[in-house]
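Every protein chain of the complex appears in place save one, which is left out.
Letters A and B mark the chains in the order given here, with residues in each chain numbered from 1 onward.
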C-alpha cells in the first residue's frame, strides 16, 4: 500500500470555541476535520470542564505548511487567552491528495 | 520500560458503517478496537454529519501487515463509495504480543 506522510493536528479546547476554531483551520487550508466531545483538566491548572461535552477535541489532517499556520494562529490568538492545547503527529494516509 | 512499535490505525466514517468496518478489521487480523462518537466535515466536500454520534472514530492497534491490509480494503471497498478517512501512526506499546 502506497502511503504519503501528512500532519494530524489535534486541538483540545473549551466547546464554546468550536465554531471559531473550525472556521480558523478551514481558512488556513484544512479541508476536513473530526470533532469529539471531551472533558479534562488543563496543564495550566485550569479546569477544562467536568462534564462530557464541555471540551472539544478537533482533529484535522493537513500538509506541513497548513499545520504550521494553525500552530502560529493558536500561539498568537488562542494560547494567551484560552485553555487550549494542541499537538501535531506525523501520520501516513492513502489518499493524500484529498487532505492537501 | 521495554516497548515495541506497532501501528495505530484510525478510521473516521459515517456511523452506519461501524459494524461493517469492525467486522472487516477483525477479519483482517485486528484483535481489539476503540469506538468514539464523532462529528465533522469530510475532505471531499461531503458533510460527515452535524450531530454527535453521526460519525464514528475507530482505532485499532495492529502490526504493520494488518495495517496494510486494512488500508488496502478501505481503498478498494470504502473510499470510492463512502465518506471515510483513515490514517496510520507509529506507536509504542508495552504489551505488544496482545496486539499482533
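The criterion applied here is as follows: contacts are C-beta pairs under 8 Å (C-beta built on N, C-alpha and C of every residue); 3 or more make two chains touch, one makes a residue touch a chain.
The structure presented is a predicted model; accordingly, all values stated were derived computationally and were not measured.
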(message) Among A:5, A:20 or A:75, which one touches the chain that has been omitted from the display?
(response) A:75
(message) Applying the definition given at the start, please give the residues of subunit B touching the unseen chain.
(response) 1, 3, 6, 8, 22, 31-37, 53, 61, 89-95, 98-99
(message) Touching the absent chain: which residues on subunit A qualify?
(response) 12, 36-45, 48, 52, 55, 57, 68, 71-72, 74-75, 79, 85-90
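Definition applied: only the chains that are shown with their structure count from here on.
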(request) Please compute the C-alpha centroid of subunit A, do the same for subunit B, then give the distance between them in whole Å. (result) 19
